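Omission of a single protein chain aside, the complex is shown with its protein chains in their original locations.
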Amino acid sequence: MRKSSELIRFGVSMEKGLLAEFDSLAHGKGYANRSEAIRDMVRDLLIEKKLREENTEGVGTLTLVYNHHQRELEEKLTDYQHDHLQVIVSTVHVHLSQHLCLEVLILRGKTKEIRKVADGLIATKGVQHGKLVLTTAE
Amino acid sequence: MRKSSELIRFGVSMEKGLLAEFDSLAHGKGYANRSEAIRDMVRDLLIEKKLREENTEGVGTLTLVYNHHQRELEEKLTDYQHDHLQVIVSTVHVHLSQHLCLEVLILRGKTKEIRKVADGLIATKGVQHGKLVLTTAE
Amino acid sequence: MRKSSELIRFGVSMEKGLLAEFDSLAHGKGYANRSEAIRDMVRDLLIEKKLREENTEGVGTLTLVYNHHQRELEEKLTDYQHDHLQVIVSTVHVHLSQHLCLEVLILRGKTKEIRKVADGLIATKGVQHGKLVLTTAE
Partner (left out) sequence: MRKSSELIRFGVSMEKGLLAEFDSLAHGKGYANRSEAIRDMVRDLLIEKKLREENTEGVGTLTLVYNHHQRELEEKLTDYQHDHLQVIVSTVHVHLSQHLCLEVLILRGKTKEIRKVADGLIATKGVQHGKLVLTTAE
């Protein structure tokens, strides 16, 4: 067992009214207890900070919505992805409607490189909407 | 051809300096021309607005990072997903490290319902980090 | 003393490694102790949730950057503000450069009304940039 995963218990003081509101929010979100909810907030804060550093190693999920009737779009997207094989881990495809496709790509590498590949795919003609989520792999 | 997808051309006026900066940014992101970059900004703005309405039909991509050594976590995640089959379209799994897994779920339904299912999965003990991206299916 | 402001102490368990990172982040931000940092995260989360409800009573800070050479802009901004006196609490003006002014408005009322007034000011010709921050007054 890694030492850093050893559990430590510490005390937190909070106004009664604030605590009651927090309990209700955490319960509504499905948390089993306060510690779990607080750990999640702390991890989010740390990941946010790490992602602000330029050279972080990260994992990205890119969601693309595109119109598959757009001429040669699928070839272009596939070509582009093959040119960036080193950061693209996998791709899932979902048929949204008669016209629209959803493609979700999982990317891995330097966050700067991930952002660049995501920008390139989002900018492709026929891609209607794209959104990248970044996290760290640590 | 649907009438609403007919292309219309209109004029935009912009200060020379601002336009030069915009061209350089759009080029850096990989856009082939200004129209494509402007269409993307407009679509983003409209989707943001739609997602603020409570009853929108949407598509979500949920990225989860979890520790697969956590006792019974995978069973819990699988059970939870089966309880919400109607909104979960598909799931991809990636091995991040010896300890960490990445799971990406594609969800579809009322955005309120998608948010609820995502909250429940993120709140599960052992899930270290989760982030939901929403878009519309129109 | 209101009962809801009574301090309650409760225990939180966290992995040693995560706690060390959190301590370092909180210290870097200037927090005197963990409780204060955790209370701030909890309050942020609750305010975010409240602001998603349409009828919340809120306080807004609107930051505008505009070019004062723009013909009649200052008159327009002043007129607009007088038409919405009931939500505008006060205004500060800063000279940024030979051309640019910064105006910060404090607004108070229903968040929906605050957003509307802010949108109207941001949309005024000559206003180069505007950003609204909302919080609750409770």
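As written, the chain order gives the labels A, B and C, with residue 1 at the start of each chain.
The criterion applied here is as follows: contacts are C-beta pairs under 8 Å (C-beta built on N, C-alpha and C of every residue); 3 or more make two chains touch, one makes a residue touch a chain.
Quantities reported herein were computed from a predicted structural model and do not represent experimental measurements.
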Contact set of the excluded chain (shown chains only): B, C
Of C:D23, C:E36 or C:E113, which one is in contact with the hidden chain? C:E36
Residues of chain C (touch criterion as defined above) contacting the omitted chain: 26, 28-32, 36-37, 40, 43-44, 47, 59, 61, 63, 65, 89-90, 92, 94, 96-97, 100, 102, 104, 106, 119-120, 122-125, 128-129, 131, 133, 135, 137
If the missing chain were put back, which residues of chain B would it touch? 2-22, 25, 34-35, 38-39, 41-43, 45-46, 49
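Heads up, the rule we're going with is that only the chains that are shown with their structure count from here on.
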For the pair chain A and chain B, the C-alpha centroid-to-centroid distance in angstrom is 9
Can you check how far apart chain B and chain C are, centre to centre, with Cα atoms defining each centre and the answer in Å? 26
Where in chain C do residues touch at least two different other chains? none
